[in-house]
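Only one protein chain is missing from this complex, and each of the others stays in its spot.
Here is subunit A:
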Amino acid sequence: MLIFEHSRPGRRNYSQSPKAAEAMDIPEKLLRKTLPLLPEVSEMDAVRHYTRLSQKNFSIDTHFYPLGSCTMKYNPRACNSLAMLPQFLARHPRSPESTGQGFLACMYELQEILKDVTGMAGVSLTPMAGAQGELIGIAMIRAYHESRGDTARTEIIVPDAAHGTNPATAVMCGYKVVEIATDKEGNVDMAALKAAVGPKTAGLMLTNPSTLGVFEENVAEMSRIVHQAGGLLYYDGANLNAILGKVKPGDMGFDVIHINLHKTFSTPHGGGGPGSAPVGVAPRLLPFMPVPIVAFENGTYRWQTEKEIPQSIGRLSAHMGNAGVLLRAYVYVRLLGAEGMHRVAEFAALNANYLMAELRKAGFEIAYPNRRASHEFIVTLKDLKEKTGITAMNLAKRLLDKGYHAPTTYFPLLVPECLLIEPAETESKETLDAFVTAMKEILEEAHTQPDLVKNAPHTTPVRRLDDVKAAREPDLAWKAPTRNISVTRTETLTAIPSVSVA
(Lines give C-alpha, C1' and ligand atoms only; values in the text may rest on other atoms or scores of the structure.)
Protein backbone atom coordinates (compact mmCIF):
# COMPACT_ATOMS: atom_id res chain seq x y z
CA MET A 1 0.00 0.00 0.00
CA LEU A 2 1.33 3.44 -0.92
CA ILE A 3 1.49 6.28 1.60
CA PHE A 4 -1.07 8.09 -0.58
CA GLU A 5 -3.54 5.29 -0.04
CA HIS A 6 -3.33 5.85 3.73
CA SER A 7 -4.24 9.49 3.17
CA ARG A 8 -7.53 10.99 4.42
CA PRO A 9 -8.60 14.55 3.55
CA GLY A 10 -8.11 16.86 6.49
CA ARG A 11 -5.89 14.57 8.55
CA ARG A 12 -2.91 16.55 9.81
CA ASN A 13 0.05 16.58 12.16
CA TYR A 14 -0.55 19.69 14.19
CA SER A 15 2.73 19.37 16.04
CA GLN A 16 4.69 19.49 12.79
CA SER A 17 3.58 22.81 11.37
CA PRO A 18 3.40 26.42 12.46
CA LYS A 19 0.07 27.30 14.04
CA ALA A 20 -0.79 30.23 11.83
CA ALA A 21 0.83 32.45 9.27
CA GLU A 22 0.28 36.16 9.03
CA ALA A 23 -0.92 38.00 5.98
CA MET A 24 1.05 37.68 2.79
CA ASP A 25 1.73 40.04 -0.03
CA ILE A 26 2.56 37.72 -2.88
CA PRO A 27 0.78 38.57 -6.14
CA GLU A 28 -2.04 36.16 -6.84
CA LYS A 29 -0.76 35.16 -10.24
CA LEU A 30 2.33 33.66 -8.60
CA LEU A 31 0.37 31.43 -6.22
CA ARG A 32 -0.54 27.82 -6.85
CA LYS A 33 -4.22 27.05 -7.27
CA THR A 34 -4.23 23.41 -6.20
CA LEU A 35 -2.55 21.68 -3.31
CA PRO A 36 0.32 19.35 -4.14
CA LEU A 37 -0.36 15.63 -3.95
CA LEU A 38 1.21 14.96 -0.58
CA PRO A 39 -0.27 12.42 1.82
CA GLU A 40 -2.52 13.54 4.68
CA VAL A 41 -1.60 11.03 7.35
CA SER A 42 -0.99 11.04 11.09
CA GLU A 43 2.54 10.98 12.45
CA MET A 44 2.03 7.40 13.60
CA ASP A 45 0.73 6.36 10.16
CA ALA A 46 3.86 7.78 8.56
CA VAL A 47 6.20 6.22 11.10
CA ARG A 48 4.53 2.84 10.74
CA HIS A 49 4.45 3.00 6.94
CA TYR A 50 8.13 3.84 6.52
CA THR A 51 9.27 1.47 9.25
CA ARG A 52 7.42 -1.31 7.45
CA LEU A 53 8.95 -0.29 4.14
CA SER A 54 12.40 -0.46 5.68
CA GLN A 55 11.65 -4.06 6.66
CA LYS A 56 11.28 -4.95 2.98
CA ASN A 57 14.96 -4.17 2.35
CA PHE A 58 18.05 -6.29 2.56
CA SER A 59 20.88 -4.31 4.17
CA ILE A 60 24.35 -4.81 5.62
CA ASP A 61 22.84 -4.58 9.09
CA THR A 62 20.55 -7.52 8.34
CA HIS A 63 22.18 -9.63 5.59
CA PHE A 64 25.51 -10.75 4.11
CA TYR A 65 26.06 -8.69 0.96
CA PRO A 66 28.80 -10.25 -1.20
CA LEU A 67 28.27 -7.60 -3.86
CA GLY A 68 31.34 -7.36 -6.06
CA SER A 69 32.78 -3.93 -6.74
CA CYS A 70 30.65 -2.35 -4.01
CA THR A 71 32.60 -3.12 -0.81
CA MET A 72 29.63 -3.71 1.46
CA LYS A 73 31.44 -3.59 4.79
CA TYR A 74 30.00 -2.87 8.19
CA ASN A 75 29.11 0.81 8.68
CA PRO A 76 30.08 1.56 12.28
CA ARG A 77 27.24 3.23 14.15
CA ALA A 78 29.60 5.67 15.87
CA CYS A 79 30.47 7.19 12.49
CA ASN A 80 26.82 8.12 12.08
CA SER A 81 26.09 9.35 15.56
CA LEU A 82 29.24 11.50 15.76
CA ALA A 83 28.63 13.06 12.34
CA MET A 84 25.13 13.91 13.54
CA LEU A 85 26.11 15.84 16.67
CA PRO A 86 23.73 18.80 16.83
CA GLN A 87 26.41 21.45 16.31
CA PHE A 88 27.67 19.76 13.14
CA LEU A 89 24.12 19.41 11.78
CA ALA A 90 23.23 23.03 12.54
CA ARG A 91 26.27 24.59 10.92
CA HIS A 92 25.32 26.65 7.87
CA PRO A 93 27.60 26.09 4.84
CA ARG A 94 28.07 29.82 4.38
CA SER A 95 28.87 30.56 8.00
CA PRO A 96 32.36 32.00 8.49
CA GLU A 97 35.39 29.74 8.90
CA SER A 98 35.84 31.14 12.40
CA THR A 99 32.61 29.40 13.44
CA GLY A 100 33.71 26.01 12.11
CA GLN A 101 37.26 25.39 13.29
CA GLY A 102 36.29 22.05 14.87
CA PHE A 103 34.61 20.86 11.69
CA LEU A 104 37.41 22.15 9.45
CA ALA A 105 40.03 20.44 11.61
CA CYS A 106 38.33 17.11 10.84
CA MET A 107 38.27 17.94 7.13
CA TYR A 108 41.92 18.99 7.05
CA GLU A 109 43.08 15.88 8.90
CA LEU A 110 41.01 13.70 6.57
CA GLN A 111 42.70 15.36 3.57
CA GLU A 112 46.13 14.67 5.07
CA ILE A 113 45.32 11.05 5.91
CA LEU A 114 43.96 10.41 2.41
CA LYS A 115 47.10 11.95 0.89
CA ASP A 116 49.26 9.57 2.88
CA VAL A 117 47.19 6.49 2.16
CA THR A 118 47.09 7.18 -1.59
CA GLY A 119 50.54 8.68 -2.04
CA MET A 120 49.21 11.79 -3.77
CA ALA A 121 50.43 15.38 -3.38
CA GLY A 122 47.03 17.00 -2.96
CA VAL A 123 43.47 15.98 -2.06
CA SER A 124 40.19 17.81 -2.57
CA LEU A 125 37.17 16.53 -0.67
CA THR A 126 34.51 18.16 -2.84
CA PRO A 127 33.29 15.42 -5.26
CA MET A 128 29.88 14.14 -4.23
CA ALA A 129 30.11 10.64 -5.73
CA GLY A 130 32.47 8.35 -7.60
CA ALA A 131 31.25 9.43 -11.01
CA GLN A 132 31.69 13.09 -10.05
CA GLY A 133 35.20 12.30 -8.86
CA GLU A 134 35.86 10.82 -12.29
CA LEU A 135 34.41 13.87 -14.01
CA ILE A 136 36.64 16.14 -11.98
CA GLY A 137 39.69 13.94 -12.56
CA ILE A 138 39.27 13.86 -16.32
CA ALA A 139 38.48 17.60 -16.36
CA MET A 140 41.82 18.17 -14.58
CA ILE A 141 43.62 16.05 -17.17
CA ARG A 142 42.02 18.15 -19.88
CA ALA A 143 42.89 21.40 -18.13
CA TYR A 144 46.49 20.21 -17.78
CA HIS A 145 46.89 19.48 -21.50
CA GLU A 146 45.14 22.72 -22.46
CA SER A 147 47.36 24.77 -20.16
CA ARG A 148 50.32 23.46 -22.16
CA GLY A 149 48.66 24.24 -25.46
CA ASP A 150 48.55 20.49 -26.10
CA THR A 151 45.09 20.41 -27.68
CA ALA A 152 45.52 17.51 -30.10
CA ARG A 153 44.81 15.00 -27.35
CA THR A 154 41.22 13.93 -27.91
CA GLU A 155 41.07 10.37 -26.65
CA ILE A 156 40.76 8.60 -23.33
CA ILE A 157 41.71 4.92 -23.20
CA VAL A 158 39.48 2.64 -21.10
CA PRO A 159 39.81 -1.14 -20.58
CA ASP A 160 36.76 -3.17 -21.60
CA ALA A 161 36.33 -4.38 -18.01
CA ALA A 162 35.89 -0.83 -16.68
CA HIS A 163 32.82 0.49 -14.89
CA GLY A 164 30.33 2.19 -17.23
CA THR A 165 31.00 5.48 -15.50
CA ASN A 166 34.53 5.59 -17.02
CA PRO A 167 33.54 5.85 -20.69
CA ALA A 168 30.48 7.97 -19.82
CA THR A 169 32.73 10.39 -17.91
CA ALA A 170 35.25 10.67 -20.73
CA VAL A 171 32.42 11.63 -23.09
CA MET A 172 31.05 14.21 -20.63
CA CYS A 173 34.49 15.82 -20.68
CA GLY A 174 34.41 16.01 -24.46
CA TYR A 175 36.69 13.03 -25.17
CA LYS A 176 36.43 10.11 -27.53
CA VAL A 177 36.67 6.71 -25.84
CA VAL A 178 39.12 4.06 -27.05
CA GLU A 179 38.36 0.67 -25.51
CA ILE A 180 41.13 -1.88 -25.09
CA ALA A 181 40.87 -5.62 -24.50
CA THR A 182 41.76 -7.86 -21.57
CA ASP A 183 44.13 -10.83 -21.91
CA LYS A 184 43.46 -14.42 -20.83
CA GLU A 185 44.77 -13.89 -17.32
CA GLY A 186 42.63 -10.84 -16.67
CA ASN A 187 45.32 -8.20 -17.24
CA VAL A 188 44.97 -5.36 -19.73
CA ASP A 189 46.23 -6.63 -23.10
CA MET A 190 49.57 -4.86 -23.42
CA ALA A 191 49.67 -5.15 -27.20
CA ALA A 192 46.25 -3.50 -27.37
CA LEU A 193 47.44 -0.73 -25.07
CA LYS A 194 50.54 -0.08 -27.15
CA ALA A 195 48.45 0.03 -30.30
CA ALA A 196 45.95 2.44 -28.75
CA VAL A 197 48.45 4.90 -27.29
CA GLY A 198 49.60 7.80 -29.41
CA PRO A 199 49.69 11.56 -29.89
CA LYS A 200 45.91 11.73 -29.45
CA THR A 201 46.04 10.06 -26.02
CA ALA A 202 44.94 12.38 -23.23
CA GLY A 203 44.95 9.64 -20.62
CA LEU A 204 44.17 6.13 -19.48
CA MET A 205 41.53 5.31 -16.88
CA LEU A 206 42.38 2.24 -14.86
CA THR A 207 40.86 0.39 -11.93
CA ASN A 208 43.50 -1.59 -10.03
CA PRO A 209 42.86 -4.23 -8.84
CA SER A 210 40.58 -4.40 -11.85
CA THR A 211 36.88 -5.19 -11.88
CA LEU A 212 37.93 -8.76 -12.76
CA GLY A 213 39.22 -9.05 -9.22
CA VAL A 214 42.91 -9.24 -10.13
CA PHE A 215 45.89 -6.93 -9.69
CA GLU A 216 47.21 -5.44 -12.95
CA GLU A 217 50.69 -6.91 -12.78
CA ASN A 218 52.00 -4.67 -15.56
CA VAL A 219 50.85 -1.42 -14.03
CA ALA A 220 54.35 0.07 -13.90
CA GLU A 221 54.88 -0.71 -17.57
CA MET A 222 51.46 0.70 -18.45
CA SER A 223 52.34 3.89 -16.62
CA ARG A 224 55.60 4.15 -18.57
CA ILE A 225 53.86 3.62 -21.93
CA VAL A 226 51.13 6.17 -21.31
CA HIS A 227 53.44 8.79 -19.84
CA GLN A 228 55.94 8.36 -22.64
CA ALA A 229 53.18 9.18 -25.10
CA GLY A 230 52.35 12.32 -23.15
CA GLY A 231 49.15 10.99 -21.59
CA LEU A 232 48.19 10.96 -17.91
CA LEU A 233 47.01 8.08 -15.74
CA TYR A 234 43.67 8.11 -13.94
CA TYR A 235 43.07 5.74 -11.02
CA ASP A 236 39.48 4.69 -10.41
CA GLY A 237 39.49 3.99 -6.67
CA ALA A 238 36.52 1.62 -6.75
CA ASN A 239 38.75 -1.23 -5.56
CA LEU A 240 41.09 0.65 -3.25
CA ASN A 241 39.86 -1.53 -0.37
CA ALA A 242 41.89 -4.42 -1.81
CA ILE A 243 45.22 -2.60 -1.47
CA LEU A 244 44.64 -0.14 1.37
CA GLY A 245 47.91 0.33 3.22
CA LYS A 246 49.61 -2.17 0.86
CA VAL A 247 50.16 -0.19 -2.35
CA LYS A 248 49.71 3.54 -2.92
CA PRO A 249 48.22 4.63 -6.26
CA GLY A 250 50.77 7.44 -6.33
CA ASP A 251 53.57 4.86 -6.23
CA MET A 252 52.01 3.02 -9.18
CA GLY A 253 52.43 6.17 -11.27
CA PHE A 254 48.90 7.54 -11.23
CA ASP A 255 48.49 11.29 -11.76
CA VAL A 256 44.93 11.58 -10.48
CA ILE A 257 42.66 9.32 -8.47
CA HIS A 258 39.28 9.26 -6.84
CA ILE A 259 38.46 7.39 -3.63
CA ASN A 260 34.96 6.03 -3.02
CA LEU A 261 34.46 6.79 0.66
CA HIS A 262 31.22 4.77 0.61
CA LYS A 263 33.29 1.73 -0.28
CA THR A 264 36.75 1.78 1.28
CA PHE A 265 35.96 4.17 4.12
CA SER A 266 32.70 2.64 5.18
CA THR A 267 30.30 5.53 4.76
CA PRO A 268 26.74 4.27 4.25
CA HIS A 269 25.39 3.31 0.84
CA GLY A 270 22.02 4.61 2.01
CA GLY A 271 19.99 2.71 -0.58
CA GLY A 272 21.91 4.32 -3.44
CA GLY A 273 23.66 7.38 -2.05
CA PRO A 274 24.99 9.79 -0.92
CA GLY A 275 28.43 8.85 -2.09
CA SER A 276 31.55 10.90 -1.65
CA ALA A 277 34.70 10.67 -3.71
CA PRO A 278 37.68 12.85 -2.78
CA VAL A 279 40.18 13.27 -5.60
CA GLY A 280 43.93 13.08 -5.16
CA VAL A 281 46.50 14.49 -7.58
CA ALA A 282 50.20 14.26 -8.38
CA PRO A 283 52.20 17.53 -8.17
CA ARG A 284 51.67 18.52 -11.81
CA LEU A 285 47.88 18.61 -11.37
CA LEU A 286 47.86 20.64 -8.14
CA PRO A 287 47.07 23.92 -9.96
CA PHE A 288 43.86 22.46 -11.41
CA MET A 289 42.23 21.01 -8.30
CA PRO A 290 38.53 21.67 -7.66
CA VAL A 291 37.73 24.11 -4.86
CA PRO A 292 37.26 24.55 -2.00
CA ILE A 293 40.21 22.88 -0.28
CA VAL A 294 40.98 23.20 3.44
CA ALA A 295 44.23 24.95 4.34
CA PHE A 296 45.87 25.23 7.76
CA GLU A 297 48.06 28.23 8.56
CA ASN A 298 49.07 29.92 11.78
CA GLY A 299 46.85 27.65 13.82
CA THR A 300 43.75 28.43 11.77
CA TYR A 301 41.81 26.37 9.23
CA ARG A 302 40.38 28.11 6.19
CA TRP A 303 39.01 27.45 2.72
CA GLN A 304 41.19 27.94 -0.34
CA THR A 305 39.11 29.21 -3.26
CA GLU A 306 39.48 30.10 -6.95
CA LYS A 307 41.39 33.22 -5.89
CA GLU A 308 44.34 31.16 -4.72
CA ILE A 309 43.98 28.41 -7.29
CA PRO A 310 43.17 30.46 -10.40
CA GLN A 311 43.58 27.53 -12.82
CA SER A 312 41.17 25.40 -10.77
CA ILE A 313 38.62 23.50 -12.85
CA GLY A 314 36.12 25.22 -10.54
CA ARG A 315 33.28 24.17 -8.31
CA LEU A 316 31.17 21.08 -8.80
CA SER A 317 28.73 21.56 -5.93
CA ALA A 318 26.89 24.49 -4.40
CA HIS A 319 28.91 24.35 -1.18
CA MET A 320 31.77 22.01 -0.32
CA GLY A 321 30.52 18.55 -1.18
CA ASN A 322 29.04 15.95 1.12
CA ALA A 323 30.40 17.26 4.44
CA GLY A 324 28.39 14.86 6.60
CA VAL A 325 29.71 11.87 4.66
CA LEU A 326 33.26 13.19 5.05
CA LEU A 327 32.76 13.44 8.82
CA ARG A 328 31.68 9.78 8.89
CA ALA A 329 34.79 8.77 6.94
CA TYR A 330 36.94 10.85 9.28
CA VAL A 331 35.60 9.01 12.33
CA TYR A 332 36.20 5.70 10.55
CA VAL A 333 39.86 6.44 9.69
CA ARG A 334 40.54 7.60 13.24
CA LEU A 335 39.00 4.37 14.58
CA LEU A 336 41.19 2.29 12.23
CA GLY A 337 44.38 4.26 12.72
CA ALA A 338 47.61 3.49 10.88
CA GLU A 339 47.70 -0.06 12.20
CA GLY A 340 44.10 -0.78 11.21
CA MET A 341 44.43 0.60 7.70
CA HIS A 342 46.46 -2.21 6.11
CA ARG A 343 44.44 -4.86 7.94
CA VAL A 344 41.48 -3.80 5.82
CA ALA A 345 43.22 -5.02 2.67
CA GLU A 346 44.70 -8.06 4.40
CA PHE A 347 41.44 -9.41 5.69
CA ALA A 348 39.49 -8.43 2.59
CA ALA A 349 42.04 -10.48 0.64
CA LEU A 350 41.91 -13.36 3.12
CA ASN A 351 38.11 -13.50 2.94
CA ALA A 352 38.06 -13.29 -0.86
CA ASN A 353 40.75 -15.93 -1.43
CA TYR A 354 39.16 -18.23 1.14
CA LEU A 355 35.71 -17.90 -0.38
CA MET A 356 37.17 -18.45 -3.86
CA ALA A 357 38.95 -21.61 -2.67
CA GLU A 358 35.86 -22.97 -0.94
CA LEU A 359 33.56 -22.27 -3.91
CA ARG A 360 36.02 -23.90 -6.27
CA LYS A 361 36.02 -26.99 -4.01
CA ALA A 362 32.22 -26.88 -4.08
CA GLY A 363 32.26 -27.23 -7.86
CA PHE A 364 32.00 -23.64 -9.08
CA GLU A 365 34.09 -22.49 -12.03
CA ILE A 366 36.43 -19.59 -11.26
CA ALA A 367 36.94 -17.19 -14.18
CA TYR A 368 40.65 -16.57 -13.48
CA PRO A 369 41.72 -19.73 -11.62
CA ASN A 370 45.46 -19.04 -11.93
CA ARG A 371 45.24 -15.69 -10.20
CA ARG A 372 45.02 -14.56 -6.62
CA ALA A 373 41.72 -12.93 -5.78
CA SER A 374 42.14 -9.30 -4.80
CA HIS A 375 39.22 -8.46 -2.50
CA GLU A 376 36.84 -10.00 -5.02
CA PHE A 377 36.73 -12.68 -7.69
CA ILE A 378 34.53 -13.96 -10.50
CA VAL A 379 32.58 -17.19 -10.79
CA THR A 380 31.27 -18.00 -14.25
CA LEU A 381 28.16 -20.14 -14.72
CA LYS A 382 28.68 -20.62 -18.46
CA ASP A 383 28.94 -24.40 -18.18
CA LEU A 384 26.15 -24.66 -15.64
CA LYS A 385 23.87 -22.74 -17.97
CA GLU A 386 24.69 -25.07 -20.85
CA LYS A 387 24.00 -28.14 -18.73
CA THR A 388 20.99 -27.02 -16.71
CA GLY A 389 19.70 -23.77 -18.18
CA ILE A 390 20.35 -22.03 -14.87
CA THR A 391 21.69 -18.51 -15.39
CA ALA A 392 23.62 -16.14 -13.17
CA MET A 393 20.38 -14.22 -12.70
CA ASN A 394 18.54 -17.39 -11.56
CA LEU A 395 21.23 -18.23 -9.03
CA ALA A 396 21.31 -14.65 -7.78
CA LYS A 397 17.57 -14.63 -7.18
CA ARG A 398 17.69 -18.02 -5.46
CA LEU A 399 20.32 -16.67 -3.06
CA LEU A 400 17.77 -14.07 -1.92
CA ASP A 401 15.52 -16.94 -0.79
CA LYS A 402 18.35 -18.25 1.33
CA GLY A 403 18.88 -14.91 3.04
CA TYR A 404 21.87 -13.65 1.06
CA HIS A 405 22.06 -10.58 -1.07
CA ALA A 406 23.11 -11.58 -4.58
CA PRO A 407 26.62 -10.96 -5.85
CA THR A 408 27.03 -8.51 -8.73
CA THR A 409 25.77 -10.23 -11.89
CA TYR A 410 26.59 -9.68 -15.56
CA PHE A 411 29.42 -7.29 -14.75
CA PRO A 412 32.13 -7.11 -15.99
CA LEU A 413 30.49 -7.60 -19.35
CA LEU A 414 33.28 -9.70 -20.85
CA VAL A 415 32.81 -12.77 -18.63
CA PRO A 416 29.67 -14.73 -19.59
CA GLU A 417 27.15 -15.58 -16.83
CA CYS A 418 29.36 -14.05 -14.20
CA LEU A 419 29.00 -13.48 -10.50
CA LEU A 420 31.40 -10.90 -9.07
CA ILE A 421 31.78 -11.83 -5.41
CA GLU A 422 33.26 -9.53 -2.76
CA PRO A 423 33.13 -10.55 0.89
CA ALA A 424 34.36 -7.49 2.78
CA GLU A 425 36.86 -7.83 5.64
CA THR A 426 34.17 -7.34 8.27
CA GLU A 427 32.55 -10.75 7.59
CA SER A 428 33.43 -13.75 9.75
CA LYS A 429 34.48 -17.22 8.63
CA GLU A 430 31.14 -18.65 9.82
CA THR A 431 29.24 -16.27 7.54
CA LEU A 432 31.40 -17.24 4.58
CA ASP A 433 30.98 -20.95 5.36
CA ALA A 434 27.21 -20.60 5.57
CA PHE A 435 27.23 -18.78 2.23
CA VAL A 436 29.21 -21.61 0.64
CA THR A 437 26.64 -24.08 1.97
CA ALA A 438 23.84 -22.04 0.39
CA MET A 439 25.73 -21.89 -2.92
CA LYS A 440 26.23 -25.68 -2.82
CA GLU A 441 22.53 -26.22 -2.21
CA ILE A 442 21.66 -24.08 -5.22
CA LEU A 443 24.15 -25.96 -7.39
CA GLU A 444 22.41 -29.16 -6.33
CA GLU A 445 18.98 -27.67 -6.99
CA ALA A 446 20.13 -26.57 -10.44
CA HIS A 447 20.45 -30.21 -11.37
CA THR A 448 17.57 -31.71 -9.38
CA GLN A 449 14.92 -28.97 -9.25
CA PRO A 450 15.83 -26.41 -11.93
CA ASP A 451 12.34 -24.87 -11.93
CA LEU A 452 12.67 -24.03 -8.27
CA VAL A 453 15.78 -22.00 -9.11
CA LYS A 454 14.40 -20.50 -12.32
CA ASN A 455 11.31 -19.19 -10.57
CA ALA A 456 13.18 -17.74 -7.60
CA PRO A 457 12.80 -15.75 -5.47
CA HIS A 458 9.97 -17.37 -3.53
CA THR A 459 10.27 -15.82 -0.06
CA THR A 460 10.85 -12.11 -0.75
CA PRO A 461 8.05 -9.54 -0.35
CA VAL A 462 7.43 -9.79 -4.10
CA ARG A 463 8.24 -12.49 -6.67
CA ARG A 464 10.23 -11.89 -9.87
CA LEU A 465 9.27 -8.48 -11.20
CA ASP A 466 8.45 -7.70 -14.79
CA ASP A 467 11.19 -5.32 -15.95
CA VAL A 468 10.01 -5.35 -19.54
CA LYS A 469 6.55 -4.17 -18.59
CA ALA A 470 8.08 -1.48 -16.37
CA ALA A 471 10.05 -0.07 -19.32
CA ARG A 472 7.33 -0.50 -21.96
CA GLU A 473 4.48 0.99 -19.96
CA PRO A 474 6.27 3.38 -17.61
CA ASP A 475 4.30 4.05 -14.42
CA LEU A 476 6.62 6.55 -12.73
CA ALA A 477 4.24 8.42 -10.43
CA TRP A 478 1.01 7.54 -8.67
CA LYS A 479 -2.08 9.28 -10.01
CA ALA A 480 -4.72 10.33 -7.51
CA PRO A 481 -8.19 9.01 -8.31
CA THR A 482 -9.55 12.50 -9.19
CA ARG A 483 -9.55 14.54 -6.06
CA ASN A 484 -8.41 18.00 -6.92
CA ILE A 485 -8.29 20.24 -3.90
CA SER A 486 -8.76 23.86 -4.85
CA VAL A 487 -7.50 26.63 -2.68
CA THR A 488 -9.09 29.99 -2.97
CA ARG A 489 -7.13 33.18 -2.93
CA THR A 490 -8.31 33.99 0.59
CA GLU A 491 -7.23 30.65 1.94
CA THR A 492 -3.86 30.81 0.30
CA LEU A 493 -3.05 34.36 1.03
CA THR A 494 -4.40 35.53 4.27
CA ALA A 495 -6.63 33.24 6.15
CA ILE A 496 -4.64 30.14 6.83
CA PRO A 497 -6.95 29.31 9.72
CA SER A 498 -5.42 29.20 13.12
CA VAL A 499 -5.75 25.73 14.52
CA SER A 500 -6.35 24.79 18.07
CA VAL A 501 -4.32 21.86 19.21
CA ALA A 502 -6.58 19.59 21.17
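By definition in this document, a residue touches a chain if its C-beta (ideal position, glycine included) is under 8 Å from a C-beta of that chain, and two chains touch if they have at least 3 such contacts; residues count from 1.
As a convention for this text, contacts and distances are computed from a predicted model.
Not shown: a single chain whose UniProt protein name, out of "Iron chelate uptake ABC transporter family permease subunit", "Oxidoreductase", "Probable glycine dehydrogenase (decarboxylating) subunit 1" or "ATP-binding cassette domain-containing protein", is "Probable glycine dehydrogenase (decarboxylating) subunit 1".
Only one residue in the set A:148, A:224 or A:319 touches the chain that does not appear here, and it is A:319.
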